[in-house]
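Handing you a structure now.
Complex shown without one protein chain; remaining protein chains in place.
Chain IDs A and B follow the sequence of writing; residue 1 opens each chain.
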Amino acid sequence: MMDLGPPLLSVQGMTKFYGRLVGCRDVGFDLWPGEVLCVVGESGSGKTTLLNCLNGGLEPTSGSIKYETRHEGTVEITTLSEAKRRFLSRTDWGIVYQNPRDGLRMRVSAGANIGERLMAVGARHYGNIRSEAATWLRNIEIDEDRIDDPPSTFSGGMQQRLQIARNLVTKPRLVFMDEPTGGLDVSVQARLLDLLRGLVTELDIAAIIVTHDLAVARLLGHRLMVMQGGRVVESGLTDQVLDDPHHPHTQLLVSAILTP
Amino acid sequence: MSREKMIEAADLAKTFRLHNQGGIELPVFNGIELRVQGGECVVLFGPSGSGKSTLLRSIYGNYKPTAGSIKIRHEGKWIDIVTAPPQAILRVRKTTMGYVSQFLRVIPRVPTLDVVSEPLRAIGVEAEEAKDKARDLLTRLNVPEHLWHVAPATFSGGEQQRVNIARGFIFDYPILLLDEPTASLDEENQEAVLGLIFEARDRGAALVGIFHDPGVRKAIGSRHFEMPYSEVA
Partner (left out) sequence: MGDGTQVRGYNFAYLDEGTKRSIRRIILKAIAIPGYQVPFGSREMPLPYGWGTGGIQVTASILGPDDVLKVIDQGADDTTNAVSIRRFFSRTANISTTERTTEATIIQTRHRVPETPLHEDQILVYQVPIPEPLRWLEPRETETRKMHALEEYGVMHVKLYEDIAHYGHIATAYNYPALVNRRHVMATSPIPKFDNPKIDRIPALQIFGAGREKRIYAIPPYTEVKSLDFEDHPFSIETWDQCCAMCGDTESYLDEVITDDEGTRMFVCSDTDHCRRRRDDGHAGPGEPGEDAPGDDNGGAGKGLPG
């Protein structure tokens, strides 16, 4: 078999209880550099809980998350000091929230929103930060003239694109996204998906994308994990899982899609 | 390319089980033995429902067989598509095995030229070089130039089909799976597609295809593979 090298992220036995309620249970998978993993399932299936356990937003009840860092070898995320975890999450990771308001600073300009991570890792040249911000605005198809406007004056689709730029500006190796197209009009969704697909490929970013939209998964995901009741019920190559689903729940999800 | 064995399927079986329809089982085929070497074009032959498409999709890793193995020669090594991890299958698809169907899966907003050149871009070919090759293929397949910079979502069925064929032939895959690529094309375009298929065969690619048109079958097939009889079909 071919050598895939070490995985970027290796998750084992990830379990989260909310009191007696199960958030997610015994989830395990490996993610390789540049790989996009989509997690699908109905509301309450545990996919967002899983995402938050992985990105440090929630403390898992048990389980292990090993991450291959750029310079310090493999680290165990669940026992990593908060300082190092936060440093990772603003340099090597990106987190894109469903609601852009959760991921943007709504009262500072678009340029500053993009520049913040650069400044956080030590960029101290205003001109360079600003031109990098302008480049990213072009990347996400927002008029450069809007660089000094706050995101509160942007449409939902623009805000979501800005949130993505803000995360990708430091060229992270792993991005977590929670329903990135949720709450957007279908036409706006298409534009965002196209953009995401291009950026993820171009920058060779690994991503874990939680979505309930199987079309999003098919378009973006190399691999797919289907969750139900907190557990992963089926996983594999995206088109294989969608075109030849084996688990009853996956078959139900796939058969429930309306094809226009 | 030498006439090496490229595909070796052994004791292959596929049964669909529909859990939400009372768990009924639909056996499609079993006991399939198929070997394909470089430079030959194997035409799958059998009545509708005999599992030709299912076999082709299984080889591509799109369907997961119930039993057996499908070994693919990828960069000099054998990989069993049935048991390979997704990452390995994706790599095989990137540089070893292409799939041409008549149905284009339209990606919103991506212009035709980018749709066609994408497989080359994905393996690191420069944008201009990739687009040059895409332009050649689109010209050969008679896709009008004014459509190249438009996303194919609004194209006619025939135009979408030819865009998809161009995409399938953009890279010289050592293995090509062809799922009725010539169906419903007019004679001129059918000739163009046949030309591409012959070129692929002559450069030593291993081809497996489904062709309904008896004339095309005859023109193309170095060998026919009869789908085994299944009780259900």
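Following the convention adopted for this analysis, a residue touches a chain if its C-beta (ideal position, glycine included) is under 8 Å from a C-beta of that chain, and two chains touch if they have at least 3 such contacts.
This is a predicted model, so every value here is computed, not measured.
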Would you list the chains present here that the left-out chain is in contact with? A
Which listed residue, A:Ile77, A:Ile95 or A:Ile129, touches the chain dropped from view? A:Ile129
Out of A:Gly115, A:Gly157 or A:Gly221, which residue would touch the omitted chain in the full complex? A:Gly115
Residues in chain A touching the chain absent from view: 82-83, 86-87, 90, 105, 108-109, 111-112, 115-117, 119-121, 124-127, 129-130, 147-148
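Just so it is clear, only the chains that are shown with their structure count from here on.
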Could you give the separation in Å between the centres of chain A and chain B, each centre being the mean of its C-alpha atoms? 32
Listed in rising order, chain A residues that touch chain B in their complex are 1-2, 4, 32, 35, 190-191, 193-194, 197, 201, 219, 222-223, 236-237, 239-240, 243-244, 246-248, 251-252, 255
Using the touch rule from the top, collect the residues of chain B that touch chain A in their complex. 16-20, 57, 61-64, 74, 77, 79, 84-91, 107-110, 122
